[in-house]
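Quick one: structure below, then a few questions.
All protein chains but one are shown at their positions in the complex.
Our next item is chain A:
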Amino acid sequence: MSSPAVARTESAPPSKPVQRLGDRIFSGSTLTAGALILATLAAVAAFLVLQSVPALTENPEDISIFTSGETFWTYVWPLIFGTLWASALALVMAVPVAIGIALFISHYAPRRLAQGLGYVVDLLAAVPSVVFGLWGANTLAPLVQPFYLWLTENLGWIPLFAPPASGTGRTILTAAVVLAVMILPIITALSREVFLQTPVLHEEAALALGATRWEMIRMTVLPFGRAGVVSAAMLGLGRALGETMAVAMVLSSSGIISFALLTSSNPSTIAANIALSFPEAYGLNVNVLIATGLMLFAITLAVNAIARYIINRRKEFSGAN
C-alpha cells in the first residue's frame, strides 16, 4: 500500500507542494481538536468568572453561608490552605514510592514480573475515587488510628503530631495517604516510560566505567528522567488538587488552618467543600461555592505553569539529544 503513495509524492515537483484531500482533512481535524480544547477551557473559565462575580461584589452580610463578619477571602483562605497542604503531603509520600516502583520495573525486575507489576499499578488508576473514599474512611482510618494515638502520646511535642489524636483516624494524614495512593499510578506510569527512554549507550558507558547498577542509575537514568518525573509529579498534583469524593468521605474537616496531622480538626479542601455544601446551597451561596471553584481553577493553572517552566528549564536533558 505504501510504495505507490511514496512514488507519487516523489514524482511531484518540489516547488509546488501537493495538497491532497487526506492531508487537508487531517490537518483540518487536528486544528478543530486543538481549537475545541481551547474553546472548552474558555467556556469553563467564562462560566466560573461570570458566576463568581456576585459572590465578590455583593455585601457579605447578605450571604448566609458566611458566618457574621466573614468575607469571601476569609472563607476561601482555609480551603486553599487545606487543598495545597493535603496535596503537598500526598505528593511527598507518592513521588519517592513512584520513582522506586518505576525504577524497579524499568531496571531491576525480571521482564515478566515487570510487565505484571506495571499492569497492576495501571489498574490502580482505574479504581473509582468513591471506592478509594470508602476504603480510606472504613478500612484505612480505623487501622491507623492506634498508630496516630501512639504518635501523639510519644512524639506530641512535634507540632505536626500535636494531640489530641482523632478517635476515628479520619485526619488529613489519612486523606493524604488515600490521595497518594490515587496519584501513584499516574506518576509511576510516566516515570517508568521516561526511565525506559534513557539511551542505552549512556547506561552501558557508565557500567563500563565500573559503576554499580545504583551508580549507573544515579549518573544516567535519574538526570535524564528528571524533567519527565517532574511533569509526572505535576500531573499527579493536578489530580490531588481536584480530588473531591475521596477527600469528602475520608476527611473530618472543620474549616480551620492547622498543620497538625493527627487531630480531628482539619482544614477542608476546596473540591470537598463544594461537594459537601452544594446540595443545600441556594441563591448567593451557590455563587460563593463557584467562586471557590474559580480559585481552584487558578491554582491548578498556576501549578501547571510552574511545571511547564521547570520542564523547559531542563530541556537539555530531554529525549531530544
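Throughout what follows, a residue touches a chain if its C-beta (ideal position, glycine included) is under 8 Å from a C-beta of that chain, and two chains touch if they have at least 3 such contacts; residues count from 1.
Criterion: contacts and distances are computed from a predicted model.
Visitor: Have a look at "Phosphate-binding protein", "TldD/PmbA family protein", "GLPGLI family protein" or "ArsA family ATPase" and point out the UniProt protein name belonging to the hidden chain.
Guide: "Phosphate-binding protein"
Visitor: For a quick check of understanding: of A:Ala88, A:Ala205 or A:Ala281, which residue touches the chain that isn't displayed?
Guide: A:Ala281
Visitor: Give the residue, chosen from A:Gln145, A:Ser191, A:Thr220 or A:Asn287, that touches the chain omitted from the document.
Guide: A:Gln145
Visitor: Looking at A:Gln51, A:Thr71, A:Thr168 or A:Gln197, which residue reaches the missing chain?
Guide: A:Thr168
Visitor: Pick out the residues on chain A that sit against the missing chain.
Guide: Chain A touches the missing chain through residues 65, 67, 137-138, 141-142, 145, 164, 166-170, 248-249, 251-256, 264-265, 268, 276-277, 279-283.
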